[in-house]
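Shown below is the structure under consideration.
Our next item is chain A:
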Amino acid sequence: MIEYILGHYNYWIVIFLMMTGFYIVISRGNMIKKIAGLNIFQVSVFLLYISIGNVRDGTAPIITEGFTVYSNPLPHVLILTAIVVGVATTSLALALVVRIREAYGTIEEDEIHNKDQSL
Partner candidate 1 sequence: MTAEQAILLAILIPLIGALLIGLTGKKPNLRETVSLLTSITLLGTVLSLLPTVLDGQQPSVTLLEIAPGLAIRFDLEPLGMLFACVAALLWPINTLYSIGYMRGNNEQHQTRFYICFAIALSSTMGIAMAGNLLTLFICYEVLTLSTYPLVTHKGNEDALKAGRVYLGILLSTSIGFLLLAILWTWHLTGTLDFKAGGILAGKVAGPELIILLFLYMYGIGKAALMPIHRWLPAAMVAPTPVSALLHAVAVVKAGVFSVVKVVVYVFGLDMLKISAGADWILWLAGFTILVASIIALRQDNLKRRLAYSTISQLSYVILAIFILAPLSTVAAALHIAAHAFGKITLFFAAGSIYTAAHKTSISQLNGIGYRMPWTMTAFSIGAISMIGLPPTAGFLSKWYMLMGAFQEQQLFAVLVIVASTLLNAAYFIPIIYAAWFKQPKQDEHEHSHGEAPRAIVLALMITAALTLLLFFFPDVPLQLATSLTGGHS
Partner candidate 2 sequence: MMFTVAMLAILITMGLALARALLGPTVYDRIAAVNMFGTKTVLLIAVFAFLSGRTDLLDIAIIYALINFIGVIAVLKLVEQGNFHTDGNNDKADTK
Partner candidate 3 sequence: MITDVLSWFCLVSGGLLGVVGGIGMHRFPDFYSRLHAAGTTDTLCAALFLLGLGLQAGLSLASAKLALIFVFLFFTSPTASHSVANAALHGGLKPLQDEHNKGDA
Partner candidate 4 sequence: MKSVSLFILSCLLWLLLSGHFEVLMLALGLASVILTVFLSLRMNIVDHESYPINLTFKVLRFFIFLWREIILANIDVVVRILKPGKTISPRLANVPLPQKTDLGRVIYANAITLTPGTVSVQLDKETVAVHALAQETVDDLQTGRMAKMVPEEQKDIGK
């Protein structure tokens, strides 16, 4: 059992992080905070991938003399792409927030909802 926990603690903390981010995204009404939460959520997923690809006593997958055990490069590649996707999403989301603020005068979802309803 102890071994089991030791073997998985990394995943569990990562999942905890993920859920924190996810919670921020779906429970908060402030758009900027939501975007921060979204990033936390995504970064945690990245950590999950990297954890999956980690090999004990391995090293970064850059072939160098003197090392034989390398961590799995594939998750790294995937996550590089995912990070880029993440930043693209973030910038787009922020641009939208800026426009929303210009149009509505607020970045709180509740208030925007009220303004839409009152029309």
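With respect to how the candidates were assembled, all candidates are chains of the complex that A comes from, given by their letters.
Simple rule for what comes next: a contact is a pair of C-beta atoms (placed from the backbone, for glycine too) under 8 Å apart; a residue touches a chain by one contact, two chains touch by 3 or more; residues count from 1.
Computed from a predicted model, the values in this text were never measured in an experiment.
Asker: What candidate from 1, 2, 3 or 4 touches chain A in the complex under consideration?
Answerer: None of the others touch chain A; the one that does is 2.
Asker: Quick check on the complex: what are the chain A residues that touch candidate 2?
Answerer: 59-60, 62, 64, 66-67
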